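Removed from the display is one protein chain of the complex; every other protein chain stays in position.
Right after this comes subunit A.
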Amino acid sequence: MAATAMSVSERPVIHRLPQHKYIDAVRWLPPLSTFDRFAVLAAFDTDSGSSSIEIHSLNPNPLSLQPHSSFSSSSRVSSLRASQFLQKTVVAASTAAGSLHILFSDSADATFESEVSMPEEEGLHSVPGSCVDLMDGGVECVTVGEDGRVNLVSIGNSNLSCDRLFDSGGLVSYTAAKWASPMEFATGGYGFSLQWWDKRKPGGPVSQFKANWDQKFTAGIVHSIDIHPSRKHTCLAGGSLGTVFAWDLRWQQQPIILSEAGVQSISESEVWEVQYDRCIKSSTTSTRILPAVICSEDGILAIIEQGEEPIELLAEPCAINGFDIDRHNPSDVICSLEWEAVAILTRR
């Protein structure tokens, strides 16, 4: 493991907040006012066997999370997204049972005030393991699953309407999805495969990426994708075996590997989530891949940058299952830790 040493003054301030529930996913909510900050947590209480999606308010002194509003979900949340639409906050959650919940919260007080769901009986996805991404502006969702279905769900005030864009019939499974533009999105799956889709062209992906990975090397599963708004042609993906790579649509079949298991790697296990680091202002003219933050099964939260040593932000004795960078305060990162806790980092 290689990581550049940080001086004490550069080290982030870390708060670990035990939740006494397993945290399946965590997101910052878009800010409602300059003073109040909120995060949304998908929690699973093993004692009662119940799942919930909870809004917590962030109290600054001492830093703590206060339960604010809660919605009980029928099954465990598999992925969680938050966005803003008009004056409302929209939270989208896909569950292990294959249902989809869209929660609206009033911007004034950040409590859940209405909800529309696509119950599992509607057959959005037939198997455990589905992933949702909410379009910026929050009017449309894409959900993908291991059953090989790619659905577009448009969000109305009182109902959801689902449109199946593609169904591979289980021949191909999808494990991650991310919008690139209002018309295009990317998905990822087994064997480090990535697909590029266009809403206007149903019937299959418009482009597929599948490099010939190293012979000795087993290709893994893509767990997370991010696409930077300023560089829509580049798809950043993180997955098994500490692998993080970028796929430039213009340079097809040539992955740019940012990290993989081996000498230079910061992690050798599953990279559960990857996001472009909005904290670092990189020159826009640079042709290099923008710096990104990753979290991993072996408890690492780190910044990786093409051609640079990774910078370790957090090293935990347990897995970091997910994280979110606050878009409006990019120095703040919230992480969900395997040991029933949430960690909040403030970078200086």
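Criterion: a residue touches a chain if its C-beta (ideal position, glycine included) is under 8 Å from a C-beta of that chain, and two chains touch if they have at least 3 such contacts; residues count from 1.
Throughout what follows, contacts and distances are computed from a predicted model.
Engineer: The complex has one chain missing from view, so what does its UniProt entry call it, picking from "BHLH domain-containing protein", "Nuclear pore complex protein Nup85", "Dynein light chain roadblock" or "Adenylyl-sulfate kinase"?
Structural biologist: Looking only at the record, the undisplayed chain corresponds to "Nuclear pore complex protein Nup85".
Engineer: Using the document's definition of touch, tell me which of A:Ser173, A:Ser224, A:Thr243 or A:Ser336 contacts the absent chain.
Structural biologist: Of the candidates A:Ser173, A:Ser224, A:Thr243 or A:Ser336, A:Ser173 is in touch with the missing chain.
Engineer: Going by the contact rule already stated, which one of A:Ser52, A:Ser193 or A:Ser259 would touch the omitted chain in the full complex?
Structural biologist: Here the residue in touch with the unshown chain is A:Ser193.
Engineer: Sort through A:Ser57, A:Ser70, A:Gln84 or A:Ser269 and give me the one touching the missing partner chain.
Structural biologist: Of the candidates A:Ser57, A:Ser70, A:Gln84 or A:Ser269, A:Ser269 is in touch with the missing chain.
Engineer: Applying the definition given at the start, please give the residues of subunit A touching the unseen chain.
Structural biologist: Counting only subunit A, the missing chain is touched by 18, 20-22, 46-47, 96, 127-129, 146-148, 168-173, 175, 189-191, 193, 195, 203-205, 208, 210, 212-213, 215, 218-219, 221, 240, 268-270, 297-298, 317-319, 321, 338-340.
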